[in-house]
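Before we start, here is the structure in question, set down as structure tokens.
Left out: one protein chain. Kept in place: all the others.
For subunit A:
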């Protein structure tokens, strides 16, 4: 997203090589080749779900690459008195580890900054703006009602879960938005929502109409229906005021609708061609970039969740249509690869760990 500074000749050089036959890229990749993507889930044990993703790490040449760490945390919110919404809500935020600040515009700003805590260079403002831009993209796509998971309610109309998705961009070597969405999807996939049980506390009644179990801590509210069966718990959910965790150590159930979370594919447009997974100089040399967020809940009908165009270039609607359909193909490949990796991670962390533990 943040354009590295490239000179005009550098830009022309990169564009000319990309438009040559055959097209040439700095690291020898094809136009549609992605760099190696490394993914690990469960990296933040204190979070409800987490994932760390790296695109383009070269372990034998010193590392590097775009690295994003995403984690979800669940908080309880009060619907009546607090900010909670019935049904729960999802809030995303993106922040940068300040590694990229060297590549932002080094124009010296001639304002006096007397506060010692303020950053002495312009890049901090640009950093904040970038942070905000990425937060908005992530929030508007992930927080969309069509993707809202159903199991974020604790007690209807009283308490609900707030799902906080925090992403930290540790390093940016190009294609940060794709990495961000992949990491967010992985973290959401990994999220476990603790199971809760609604309880209501009632003082024991001396009245003859009460049931035998009236003195217990969890009591069904059965005053309204004196002849109701003792096993009828429907009333409880309607009048419950608080909740408890039946099993403290249980991590919980997975987030509902986790197959719906979208993946993003960024098409860097250099008419007549386009390419994927750009490095920072390539990102700066391209007049237009298109972010497409696809959701593949059912494999036959993909949904385009959102689309963004960035840059000073322009397109006509026929081109947009063709790019959208091409993007769908690439997104599908990305999605399949991510799915298989996530399932593999599930196996590694749960099944294999259980087996290893059983063998001890």
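For this structure, a couple of remarks:
Following the convention adopted for this analysis, a contact is a pair of C-beta atoms (placed from the backbone, for glycine too) under 8 Å apart; a residue touches a chain by one contact, two chains touch by 3 or more; residues count from 1.
By definition in this document, contacts and distances are computed from a predicted model.
Candidate names were "Ribosomal RNA-processing protein 41", "Exosome complex component CSL4 C-terminal domain-containing protein", "DNA damage-binding protein 1" or "Centromere protein M", and the UniProt protein name of the unshown chain is "Ribosomal RNA-processing protein 41". Residue in contact with the omitted chain (choice from A:50, A:268 or A:285): A:50.
The omitted chain makes contact with just one of the residues A:17, A:93 or A:319: A:93.
Across A:166, A:190, A:282 or A:345, the single residue that touches the chain missing here is A:166. Only one of A:64, A:82, A:271 or A:299 touches the absent chain when the whole complex is considered: A:64. On the side of subunit A, touch with the chain left out of the figure occurs at residues 44-47, 50, 59, 62-65, 67, 69, 71-73, 75, 93, 95-103, 106, 108, 113, 117, 119-123, 164, 166, 168, 170-173.
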